[in-house]
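A single protein chain has been omitted from the complex, and every remaining protein chain is retained in its original position.
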Amino acid sequence: MTSELRIPDPLELEAAEEGRLRAVAGLPPLKRGGGEYAGFESVGLPDRPPQTEREREVYTLDEGEMLVNMGPQHPSTHGVMRLVIKVRGEVVIDIDPVLGYLHRGIEKLCENATYTTVMTYVDPMDYLSAMHNEHAPAIAFEKLFGIKAPPRAEYIRALVVELNRVFSHGLMMGFLALDMGGLTPILYSFINRDDVVDMLSAISGQRMLFNFFRVGGVNFDTNDEFMSRLGTWRAGVLKTIEMSERILTDNEIFRGRTVGMGVLSGAQAIALGVTGPSLRASGVPFDVRKAHPYSIYPELEFDVITQAGGDVYSRYLQRVAELKQSIHLIDQIVDKMPHGPVQAQVPGIIRPRPGRAYAAVESPRGLYSVYAISDGGPNPYRFRMRDPSFVSLQALPKLMPGRLIADTMAVMASFDPVMGGVDK
Amino acid sequence: MDLLFGILRFLLATTLLLLMTIPTAFVVIQMELKVIAQMQLRYGPNRVGPWGMFQSTIHGFKFLAKEDHIPDQADRATFTLAPWMVYMAAAMSMLVMPFAPGAIAADFNIGIVYFFAVIGLSVVGLLIAGWASYNKYSLLGGLRSAAQMVSYEIPLTLSVVGVVVLGGTLNFRELIAWQQLHGWMLIWQPVGLGIFYIASLAEINRTPFDMVEADSELVAGPFTEYSGMRFGFFFFAEYVALFIMSGVMTALFFGGWLAPWPFPAQLEGFGGTLYGLLWFFLKSYMFVFVAVWLRATLPRVRVDQLMGMAWKVLLPLAMLNLLVTAGAVLVFNL
Amino acid sequence: MALEVPERAGAGAAGAEADRIVIADQSGSDELLREFGMEEHPRGGFHGLLEVIPTRADIILDLIRSNSLWPLLSGLSCCAIEMMSTATSKNDIDRFGMFPFRASPRQADVLIVAGTLTTKMAGPLVRLWEQMPEPKWCVAMGTCTTSGGRFKRSYSVVQGVDRVMPVDVYVPGCPPRPEGLIYGMMKLHELVKQRRGEWPTYVDRGPQRSNWEGDVR
Partner (left out) sequence: MADVRRPRPTAEQLGRRRTLSAPAKAGALVRLLLDRFPGLASTIWTDDDTVEVQIDGAGNVALLGDLRDDPELHFWFLADAAAVDYGVGERFEVVYHLYSDLHPAWLRVRARVDRADPHIPTITGLWEGANFHEREMYDMMGILFDGNRDLRRIFMSPDYRSFPQRRDFLLPDDAADSQAAGVNPLERPETWDLTRLEESRAPGVMAGAGDEP
């Protein structure tokens, strides 16, 4: 019972049989109609003509097909996304992701904020990796302003960023299991997550949207509570991760549903712009930390991990491996951390010279980049963020045709999209 | 006079059983809440009553006070009928449940056949619920339930046929008597037990086979549009069915009300009834616990894997088991 | 049947009015329904026994309700993660009988609006709220749902969820800590218990827009 097998579609078989009979009888092949444009009423929206070719394609129904509307409120769309799924029985024919249910206009707001207050707006972008969201603008603004953060600040940045990566990957394990009906791993993941965010709140003062990075440094130095929590957490974290791993990694049902499911080849992933662990799970060793080293990553010893499979299981394994790699990085960072100031001398209102800067970081979901343009004023002239999960979502309609509805959830969870980042 | 007595006895027994389903559901739900909580390193409900004992009761009574909504487009007659069908299927199958010596409501000679006939009715209710709700999730869930239950009924029943062939009876009481004589059926039919347990989990839609109410795929399957007490009936029926399946497994494979040791495996008189009840409930709730444990541990299988398992693995295995059993009965003249 | 009709039940009958036991005639008289403020209901007529007959049973029912508030599994944004965190091992809101997060609005009691409400999402969220059966409550979690929060100035954010639906409890914070949400839920328990026999009708509930399509703009 391999999961690679495509489920034969009864109507298709019927049509094939009919075609065979007609050929035997010497009749011309029956022309199947192009289907009927179903409109939007079938998914609960006011009807209107289709705007694009693609829209007409999705909303045109052949015989026996049906549109199922998942979201915007659905238990496993990871927030507020709508998937319009064209199904025949339970077999997915096509998927049209409809985004924008969480579009808050963050780019526009950032263009109306000072360089320091931009940090508060980018936090809720990809809310499971708020530290990474702040890291990219911080680097970009430092390039624009022409300053460098002190070494200790860079180390603290790398430390909190890797801590953030640990809990984000941990949660991915849990959400993947939850979308397949496993109730418990998510709770074990949250134990780890709560430990980390409490630790980060000890250093930044906030549990989730940290607002910790500043242009030219970080907001606070490490304190005793942070370091003691870090020690306690480090002693027990691998055990917590193992609790989820024991339930999932060798589980026959879990493997049966993930191995060979949603295979994304390396070339396909590059064409679609998939980055991060999902790209590396397809065998492409592209990691921004190595490809365009930033912060202190050149000084740390680590390698780009890749998997060969490119399926859901590989993406899961890739997350687990990178999680452990991050813990290893955290050890190195704590060992090497120098003393010194954590904030460079910058004025209260930063006014960089006119110019452009591009900065990319490796967030838990992939390449997260910022393109900032300054016109010499106190706020960015243009502030553009590229979110990895936004781009990765395009892989979903490519992978799903011929699969079952149930697998849609597993494949989507394996890309670990966060709607805050997708919709900006 | 006999007739009157019979009618009275029938009324008393059915009323008692109907009443009994409700506390049974409460106990099983409470077990699920607390056991899963402990497995997830939580406390679980602990505010209502000592150790939160009455939490499930509170959940149940809350349904009574909720608005009962019927969607505009729904088919009203069938929409209201479906919860009753599911609940009655679960409650009716309790009629032949061998709780203890002298505590069987209806001691048929075809009790096993009756049981599997009645428990299979719930699929009709789920199918109707899925169709009547006028909701795509419900429809998909209802169709899934039909496919799943119809498929799993076959290995489920075939695995029991082995037991029946060996025991030579379709009556639960006589089967338990046979087990007292020859040892528990567990020893004679281990393969049958495995098939029965897997198929029974699928039959009552428990994890890892909870395709019907797969809440991460189909929002709540056929129950999506149900609210208030109508949903409460589905909710209760699910847990009553879990208890019933555990009870039947106890009766078929684990000696029913028999104690696990032979010294007094069974007592006489009223004391014997109590003694039997004790052992029956202990064993049944142990299997309920196992089902809850599985729910906390396993992810859900996919619908095609589920069907494949029924037709490609369980059915041939059950046939083989039956063949070997029948052959052994013939050869060794058991 | 002793029939006693207060001047204006439902819409804030207070004081001595509230103590009276009112048994309504269910013969379907429109006038009576209007007296109870039910003329706004789209289908009209009898709808939920306990809304029309406030009796002493409500005291017990409210105790039951307050201890079995099932939230809807619906997270909009960042706060959703903290809402999940509230349900997990460390904070365990299941202690108060709230854990079974229902995926279907038909079976939920509380709508925890967790996260920024955008104009595009406002319609679906109102529909969710209308799909929930009475009695139901709404908790606005976080500053975004309270007032728009840090996105108040944005072109696509609804400045507070109370613009589109009634809210019972506001929980401040961006996002609130799990302890904060638990405190908010305790406040909701108090609210549920205090409202004995004073169930709001459809009129009290604020705008009920059943044909909501598109944006709030």
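Residue numbering begins at 1 within each chain, and the chains themselves are lettered A, B and C in the order written.
The working rule: a residue touches a chain if its C-beta (ideal position, glycine included) is under 8 Å from a C-beta of that chain, and two chains touch if they have at least 3 such contacts.
Values in this document were obtained by computation on a predicted structure and should not be read as measured data.
Trainee: Which displayed chains does the hidden chain touch?
Mentor: For the complete complex, the undisplayed chain touches A, C.
Trainee: Looking at A:H103, A:R157, A:R193 or A:R365, which residue reaches the missing chain?
Mentor: Touching the chain that is not displayed is residue A:H103.
Trainee: Quick one: which of A:N251, A:S369 or A:S414 touches the chain that's been left out?
Mentor: Answering carefully, the residue with contact to the hidden chain is A:S369.
Trainee: Of the residues C:S66, C:T116, C:Q131 or C:S156, I need the one that contacts the missing chain.
Mentor: Answering carefully, the residue with contact to the hidden chain is C:S156.
Trainee: Where the complex has a chain not shown, which of A:L159, A:V196, A:L230 or A:V391 is the residue touching it?
Mentor: Here the residue in touch with the unshown chain is A:V391.
Trainee: Spell out, residue by residue, where the missing chain touches chain A.
Mentor: Against the left-out chain, chain A lists 48, 51-55, 99-100, 103, 105, 107-109, 111-114, 143, 270-274, 285-286, 290-293, 298, 302-305, 321, 324-325, 327-328, 331, 348-349, 353-358, 360, 367, 369, 371, 373-379, 381-382, 384, 386, 390-391, 393-394, 423-424.
Trainee: Of the residues in chain C, which ones touch the absent chain?
Mentor: Against the left-out chain, chain C lists 119-120, 152-156, 214-215.
Definition applied: only the chains that are shown with their structure count from here on.
Trainee: Using the definition of touching given at the top, classify the network of chains in this structure as line, ring, star, complete or other.
Mentor: It is complete, because no pair of chains fails to touch.
Trainee: Could you pull out the chain whose C-alpha mean position is farthest off from that of chain A?
Mentor: B
Trainee: What whole-Å value do you get for the distance between chain A and chain C if each is reduced to the mean of its CA atoms?
Mentor: Here the centre of chain C sits 33 Å away from the centre of chain A.
Trainee: Multi-chain contacts only, two chains or more: what residues does chain C have there?
Mentor: Residue numbers touching two or more other chains: 73, 88-89, 103.
Trainee: By the touch rule stated above, which residues of chain B touch at least two different other chains?
Mentor: Residues 40-42, 215-216, 219 of chain B each touch two or more of the other chains.
Trainee: Which part of chain A faces chain C closely enough to touch in the complex?
Mentor: Against chain C, the touching part of chain A is residues 45-46, 72-75, 79-80, 100-106, 108-109, 112, 120-121, 124, 127-128, 186-188, 190-191, 193-194, 207-209, 419-420, 423.
Trainee: Under the definition above, what is the set of chain C residues touching chain A in their complex?
Mentor: That would be residues 72-78, 80-82, 84-85, 88-90, 103, 105, 115-116, 118, 120-121, 124-125, 128, 150-151, 153-157, 174-175, 177, 213-214 of chain C.
Trainee: Which bits of chain B are touching chain A when the two form their complex?
Mentor: 36, 39-42, 136-137, 140, 144, 207-208, 210, 214-219, 295-305, 308-309, 312
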